[in-house]
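Take a look at the structure below.
Removed: one protein chain of the complex. Kept in place: all other protein chains.
Labels for the chains are A and B, by order of writing; each one numbers its residues from 1.
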Amino acid sequence: MSWRADIGLEVHVQLRTRSKMFCACPNAFGAEPNTQVCPVCLGYPGALPVINQEAIRLTVRTGLLIDAHINLRSKFDRKNYFYPDQAKNYQISQYDQPLCVGGHLDFSVNGESRRVGITRIHLEEDVAKNIHFDADSGVDFNRAGTPLMEIVTEPDLHAPEDTLAFLQALKQVLQYGGVSDCNLEQGNIRCDINCSVRRADAVNLGTKIEIKNMNTFRGVFRALQAEIPRQIRELERGRAIVQETRRWDDAAGRTESMRGKEDAHDYRYFPEPDLPPIVLSEETITAWRAELPDLPAARRARFVAAFSLPEYDAGVLVSDKEVADYFEETVAAGAPAKAASNWIMTELLARVSESGESIRDLKVAPAGLAALIQLVENRTINGPTAKEVLATMLVEGGDPGEIVSKRGLAQVSDAGALENFIEQVVASHAKSVADYRAGKQPAFEFLIGQVMRLSRGKANPQLVRELLKAKLG
Amino acid sequence: MSEPTTWTLAESARRVREGAISSLELTDAYLDRIDRLDRAIGAYLTVDADGARAQARAADERRSRGERAPLLGVPVGIKDVLNVSGWPCTCGSRILEGYRAPFDATAVERLRAAGAIPLGILNMDEFAMGSSTENSSRQLTRNPWDLERVPGGSSGGSAAAVAADLCPAALGTDTGGSIRQPAALCGCVGLKPTYGRVSRYGLVAYASSLDQIGPLTKDVRDAALLHDVISGRDPRDSTSLDLPPTSLASGLGRELTGMRLGLPAEYFIDGMDPEVETAVRAAVEQCKALGAEIVPISLPQTRYAIATYYIVATAEASANLARFDGVRYGRRVPGEDPIDMVERTRAAGFGPEVKRRIILGTYVLSSGYYDAYYLRALKVRRWIRAGFDEAFRSCDALLTPTSPSPAFRFGERTGDPLQMYLSDIFTVTVNLAGICGVSLPCGFTKAGLPIGLQVIGPALGEAAILRVAHAYEQSTEWHTRRPNLAVGEGAA
Partner (left out) sequence: MSETERQSPFDVAYVARLARLKLGEDECARLQAQLEDILAYVETLNEVDVSGIEPMTQALETQNVMRADVSAPGLDHAAVMANAPERRLGLFIVPRIIE
């Protein structure tokens, strides 16, 4: 008997704005509790909300990135429910006129391309953070009122692997769009999962189970790995799935029912009387569309076409927006594309993965890397020297040209000087010379190595090779 | 020189400006009178004597340096629903016990900028829900014209204080008549500005789409003056209108030639007090004598206004009052878990009328009833607005009674909430339509109770209604009458 899972997500994304959704308090992570608060985000009596226009722009931008329809007329509503982390005991959200409806996101799983439908994207305010003690709980309102975008998908996902790949692709899009930092540790992306199971040949979806408050992609993956078989087991035992909300117990590795801990949901949505509607013009949307950055897939294609990079290189570079930007800036500073790609993919990314830093934190800026590559290209230094210079730059920073001249690392391409080295090597390694002449190629490589050593690595290897070959006839 | 506490706001400001009296002397005159009389009236919940004196001294110093401000050194009373930095703000409720406002409401900030001195906090029906101030959890406020009667509400403290000369003017708020009706019952002037004229920032919301701050004053000129001071765009209130500053006080005249005043038939109903009807009809004749043309009109929407109001207002209130949960400020009753704590806090903190309205508002928004009640009420609301729009195509303003009856006795209507609601019949329409209205004295009953005339204008029609009100007022002497209070005896 074969079963099929249907998975949809409600993804909550914290937007990258300077201030909160409805007040001027800073939208920043990590401050001391209740120090980034004001009458508005604390729900003080008499305080009133004012819409942050940047949050509107970022939400519409997200809609444009996933081909959504942008509602020209949109409004805010009050969603009523009591909770200690909800300052007003209603949340300002969007009910029947969200900013964006429809759209889709393409991504690939194991080389297979997939598409997930997006139902809607709306804007709301985040709640406060609860901290639990043994006897009671504490509430910190610093996060309360920060702009939160909710992306609701169709139930187009069917496996934990799909879901994880979708979330990674979505994260990439949001980062590319400059919409969110998507820092999972800081809770920038959180989601609720809707998951049901049906027989593979069934037409209708099964009964939906909601798993709330997932904070990590790994958690989503593991929760689905546990929940899908659980539902299948229940059905195979002939038990019906009852619609309910469950929570993921990460330590126990299973989902558990939240029944009894939840009230009946009757959110009593009604239009927010404190906020006039948002009316967007076609001109505004056209202008915002023109500002959209390339998405990863498009950028990869462009890297292949414009820079003649191999597909593999382009794929590695665009997987992180900062790396792709770094690459483009290096090329713009004069480095040949393939050389820039090689240096970034091997030397810099190795360094980044070792240190855990971002490529932007390195002491080597794109212009410095481009200058280093130039030195190799014009044969001022050879490859091994360049690696040595780069190592210095990564530790101390500085200009590669200066490092080379200060340390006398410039490559020796003067034929006279090289002839001199070669004379010495040939004179002192008669056996190797004889071996080479007897047809043993490794002896030739040995002799080149000796010349390089004599030059303390600065000899132009190409020239040495030519001169030695001529010398030995 | 006459008794300073009988002066109007304009007169007080002028005399302080001219140096005839210092701000400190004027402030002390009020503090002294409050001391002697307010035990009998109960208008003030708190008097900030030290703060007011300190500000009065500062105002006198500013004046001596040659500084000018429209209300420099003049004290003003503030309804308990407006945040005043450092003061309590309880909204007449137990649930806000212990709360201290950390900021000024914009209207208060503007009063200060104009040089005025917030004098004290005035009593009100809890969360502005009521028409008699009997719903205050704090104390009873008595009508200065008859201490056995209510002052009206919800701004009953503001109206009683102005009528009893316990402040030259006060700020009130009006969601369904809460400025105009107590003004009528206490014989003073009360203006409900057009929705969006005055910033609501710092006004503790009852019904956000209806609430508006306005002045209660001794005459129409003062209402105009105070309106000019507190109105204008505020970036902290997204529903405040961006308009050029008004100068209503300078546009007041004494005759009404060329004005067309509508007389809606539906505002003269069966069961209204005959003395009220007689006085209002006489006022209409007086306006005619001043040159106005009287136009009989019909507003058939009127009979649906109360039902519409009680759905829209309570729905919004059910959300607005959800924030009072004992978590961040105000009173808390301990409980076993957060839900229990919140339920106990709200049960103990809110009075019966507030609970009634929260329940009604929650119900009309709840699943399965939204369309039948709330959505329908929003449609009727637009129809009510359309009715006024139509009327103002042929009229500059409308004349109506403010309240169907004069001040009633304590306890007379508390047993029957619906009867109490119906007494708002002539005022709620103005809030639902978002337009403006002013109430002013137009006579007295045989028993000596004040009667109010309401002048209703279109959106942003304050200049027109105040012109009508001022011309009428200046042709009568009603506004000069004072209640006979046994000065010095205090107890009642």
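As a working rule, a residue touches a chain if its C-beta (ideal position, glycine included) is under 8 Å from a C-beta of that chain, and two chains touch if they have at least 3 such contacts.
In this text, all values refer to a predicted model and were calculated from it rather than measured experimentally.
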item: Among A:Q36, A:Q231 or A:T255, residue touching the chain not depicted; value: A:Q36
item: Residue among A:Q14, A:N27 or A:Q172 that touches the chain left out of view; value: A:N27
item: Selected residue (touches chain absent from view) among B:D325, B:D396, B:D424 or B:E473; value: B:D325
item: Interface with the undisplayed chain - residues on subunit B; value: 98-100, 102-103, 195-196, 209-210, 235, 238-239, 241, 303-304, 306-308, 310-311, 318, 322, 325-332, 334-344, 346-347, 350, 352, 355-356, 358-360, 362-363, 366-368, 373, 375-383, 385, 417-418, 421, 434
item: Subunit A, residues in touch with the chain not shown (by the definition above); value: 17-19, 23-27, 32-39, 41-42, 50-56, 75, 80, 82, 84, 89, 130-133, 135-141, 213, 247, 261, 263-264, 266, 268, 271, 273, 275-279
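Quick note on the criterion: only the chains that are shown with their structure count from here on.
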item: Centre-of-Cα separation between subunit B and subunit A, whole angstrom; value: 56
item: Subunit A - residues contacting subunit B, complex; value: 39, 42-51, 78, 80, 82-84, 87-90, 137, 139, 141, 266, 268-270, 273-276
item: In the complex with subunit A, residue positions of subunit B that touch it; value: 82-83, 89, 91, 96, 99, 101-103, 105, 200-205, 207-209, 235-239, 315-316, 318-319, 322-325, 327-329, 338-339, 342, 362, 365-367, 370, 374
